[in-house]
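Encoded as structure tokens, the structure appears first; notes follow it.
As you look at this complex, bear in mind that one protein chain is not there, while each of the others sits in place.
Per-chain residue numbering starts at 1, and chain names A, B and C are given in the order in which the chains are listed.
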Amino acid sequence: MNPYLVAGLPWYKNGISYPTHILLIDALIHEDWVVAGNAFLHLIMPSLTLALGVMAALVRLMRGTMLETLDQDFVNFARAKGVPEKVVINLYAKNNALLPVITNFGYLVAGLLGGVVVIEDVFDYPGIGMWLTDAMINNDMGGIMGGTLLFGIILVVTSLVLDIIYAKIDPRIRY
Amino acid sequence: MKEKMSKKDMTDKNEIKPDRWRELRLSLQVFFSNKAAVAGLVIFLFYFFDALILQFFPQILPFKHPYSLTPNYADPIPLPPSWKHPFGTTYPGVDLLRAVIKSIRLDFWLSLEIVIPGAIIGLIIGIIATYFGGWIDEVLMRITDIVFSIPYLVLAIAIGYVLGRTLNSMMIALILVWWPLYARYARSVTLETKELTFIEAARASGTSNFKIMFKHILPNSLPPVFVQISLDLGTIMLTISALAFIGFLPAANLPELGYLTSLGYNYIQTAPWAMIIPGLFIVLFALAVNLMGDGFRDVIDPRRRSEL
Amino acid sequence: MSYKMETSNLSSNLAPIVKVENFHLHYYTRRGVYKALNGVNLEIRKGEVLGVAGESGCGKSTLGRSIMGLIPRNAAVVNGRILVDGKDYLKPLNDYYKKAKKFKPTKNADILKKVNEEMSSIRGQKISMVFQEPMTTLNPLLQVGYQIAEVLYYHNPGLLASRRLSRHRATKEDMKNIIKILKENGINEKLTDYLKSRNILGLEDQVISIWRRKDLHDLKKEQIIEKLCCEPINSFTKKYLEVIEKENKLPNFSRVPIIGRLVKRELFKEGYKKASEFLGLLGIPNADKMVYMYPHELSGGQRQRIVIAIAMINNPELVILDEPTSALDVTIQAQILELIKELKESTNSSYMFISHDLSVLAEVSDRIAIMYAGQVVEVGKKENIFDQPKHPYTQMLMEAIPTIEVHELKGIKGEVPDMRNPPKGCMFRDRCPYAMPICAEKRPDLIKVGEDHYVACFLYEGGKS
Partner (left out) sequence: MIIAARQLSKFFDVKGVKNAKIRAVENVNIEIKEGEIVGLVGESGSGKSTLGRLLIRLIEPTSGEILYNIPDDELDEFDIALKNNDQNAVKKIVDKYSIMRLHGKELKTFRRNVGIVFQDPYSSLDPRLKIEDIIAEPIVETGFLKGPKVKARVLELLDEVQLPREFSYRFPHELSGGQRQRVALARGIATNPKLVILDEPTSALDVSIQAEILELLKELRKKYNMAMLLITHNISVVSYMADRVFVMYAGKIMEKGNKNDIIKNPEHPYTQALISAVPQIKRVRQRIILKGDPPNLINPPKGCRFHPRCPVALPICGWTADEVKPTLEYLISSKYFTEFSNTKVEVKDELELTVYNAKADKLREIINIEKENLRPLMSIKDIIDENGNVTLKLYKYETPELIKLENGREVECLLFSKFKE
């Protein structure tokens, strides 16, 4: 947490009371609603910006796989069974098209975390990204290593979760 | 009889030509039927010629210092667009139109310099991994995965830190983070190619592994990789600009779009154009190559090729 | 006299279910217009198996898919019509083509969507289809039972509801009576009458499927049948099931999120039961376990049986089998052919069996149509086609098929005409040894050359038979 930004907070002065270093959560812990609300408001724009970028990539990916799936035999067979078009799209095409998207989602998350670095800089949001930029500009080796490691861990966890979701959707995968 | 035959061969050789042209014509037809792709191509060509002229024939344009920004400390505050400055000016009195024209050069060549070596390294590793399979595949792809799983911007920062903050180190850093993408992509493409029986036929003919990889697999994997390259140019330019924006640029006054945006950043309230215009040029390029790449993809996709 | 009676009898029996009249279908591609079907005339009669043979690219699959209305958006219905039960579902497409100056696939796709919607009520219900590749026709993410139950859920929810309700309504007394009837008379109308009088008609197929099982002792069957009765049901479920039973369609409230889900779950549970009964009837061992499996756990032959079950479960009037055995091994093919023969005996459906292999068609068909380059060139009874093939193409095709009994093979020289730019006149002219000047000028129509035997060839013009 950027010490300059939070130095003025009364609970910061106690010196020990910033357990998570995440402003929103810390403020909630200390029941400082004003700061918490403010922190939340400042989260909206950066997250929207990040989300938009990922959304575009996802839509693109999904469109490609969807087109491919719609060409497949079982979709045609579902139509031949007389299943309503809406169900054909939702149940048959969409779920099957989702599978490759899930595999690629991990890489999107990687891009997302990269984006955090810039976005936080632009929005002056005191987070890991900004911390990492500061570390780079100040030649702080430990900071860079720590930040990179943390991002790596987040990615590993994400890919684990994605694998579980994949196995849940696709009966062919059994670990 | 034999002479007749050879003559016939000659005439047939000429007759085949239109057939070959037909394929090309069809490809062009597919590409040009996608209007967005054509627009992308036009914008891309505009960037390309801009970069070409500034790199090799800077004397054509009336710039005193084509490779650096010309500040005007007499009037440093950004001015709105006017006849004198069609795009306005940005922080230390830099004319934005000239600055953008100069900046495109660096961004464009840097993108190419990163994407092409990245693609070559990735292709080679991907092809070797798929062709030999087994533990070679395992090892190479695990390495790729590890590099790939770290956010590229973060990794670039880390590598840049080790190598020092110069343009070259930025380039190396980005190549190092970019090849895994191609390695994975090349792998997925070559996996398909490898299954085709003409590879087996080549092996049955006694062709060496090396030759199979470069005579059969590589040419068949190139078109999709080429499409990927064209799609990636935009992403790389975005990344370079992002790095420059957060202060990765080695020298001040270096004309670079991301740096220009960061110059205007402090004036976003009073002089929005100072940030919006260079930003627009970054986005425009990314958009253009994406549209163009989509057009190329249509061309190589047999399904879309045969359909309307 | 007797002959006449026979024919009149036949003609009333053999009223066509599907009639294809002068049907033209063209695909609009970048490389030009691919003329897939060029004036097909064909009818499929009640209760028969019509074999459609031809080489790849002759349009036999396209014809099957056109009858189902499963055509891609760049397919233009240029001329002619396909009457399914007297209704031409593809008419809007034909109207569009005739009206439009320039064919636009996007516009065509919009109309196709409406056609699809209209046809979805008869697909799987009146006409259904079996595809060639059993490995890809089933959705890999859904259980086999689900994919079978779905057809019932969308077309015949009343049946599912009445099955469930009948088990609730039936009393122990009823079951004893049913067993008595079965023991005395076997499966016949008496059973139906009794069930009708007791308003538990939904039990009919359940009881019958248990009674027909061969792997159970009669005593065990009785025990199972006895257990069918008096199933408890909560009043809410009962209410909506009664509505569904009466209307035999999904009521509007099934679109309400949570209630809809409840209805769906109840009906699908019943659908799984029906599915496993039906698979048992098709002779699949362990049917009650199989409905909970996913397609990848099954072999090719088993999958094809499932696909056939999906096509047959609603007792359709017509089943289109598009090369159902060509992706399978010979021994499995023999099993599937045997199954189709059995189905033919036990149901009154008609079948259109599309195959490139004449010897497969010889095993199952009553009539055979030979297609070449988007046209039917010869159609007639199986015996006529094999014993006295009339069309030169049919004759040459017979000589090209290798059989176990070795005979000289003769290939047909030359290539299939380029369907983007088909020749004027008879399509087979270039490969035909009997080509005449007239063949280059116009296309031959189907001419009658024998009883129920038609050929499109100028050799037989002028009343020769």
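By our rule, a contact is a pair of C-beta atoms (placed from the backbone, for glycine too) under 8 Å apart; a residue touches a chain by one contact, two chains touch by 3 or more.
Quantities reported herein were computed from a predicted structural model and do not represent experimental measurements.
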* Please work out which displayed chains the absent chain touches and list them by label. => B, C
* Structure fact -> Answer key for C:102, C:217 or C:289 versus the chain not shown reads C:217
* Of the listed residues C:226, C:357 or C:445, which contacts the missing chain in the full complex? -> C:357
* To do: Pick out which of C:86, C:232, C:411 or C:433 touches the chain that's been left out of the picture.
  => C:411
* Asked: Which listed residue (C:106, C:197, C:331 or C:348) would be found touching the missing chain in the intact complex?
  -> C:331
* Structure fact -> Residue list for chain C contacting the dropped chain reads 55-56, 214-220, 299-302, 329-335, 337-338, 356-360, 362-363, 386, 396-397, 399-406, 409-413, 415-416
* To do: Pick out the residues on chain B that sit against the missing chain.
  => 5, 8-9, 12-13, 15-16, 19, 195-198, 200-208, 211, 216, 219-220
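One rule holds for everything that comes next: only the chains that are shown with their structure count from here on.
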* Asked: Would you say A-B or B-C is joined by more C-beta pairs in contact?
  -> A-B
* Asked: When the centre of a chain is set as the mean of its C-alpha atoms, what distance in Å lies between chain A and chain C?
  -> 49
* **Chain centre separation in whole Å, for chain C relative to chain B (CA means)** => 52
* Asked: How many Å are there between the centre of chain A and the centre of chain B, using C-alpha atoms for each centre?
  -> 26
* At which residue positions does chain C touch at least two other chains? -> none
* Multi-partner residues of chain B (each touching 2 or more other chains) -> none
* Could you pull out which chain B residues touch chain A in their complex? => 148-155, 157-158, 160-161, 239, 242, 245-248, 265, 303
* **Residue ranges of chain A in contact with chain B within the complex** => 71, 106-107, 110-118, 121-122, 132-133, 136-137, 139, 141, 144-145, 147-148, 151-152, 155-156, 159
* **List of chain C residues in touch with chain A within their complex** => 68, 70, 113, 116-117, 119-125, 128-129, 131, 133, 136-142, 150-151, 154-155, 294, 296, 307, 310
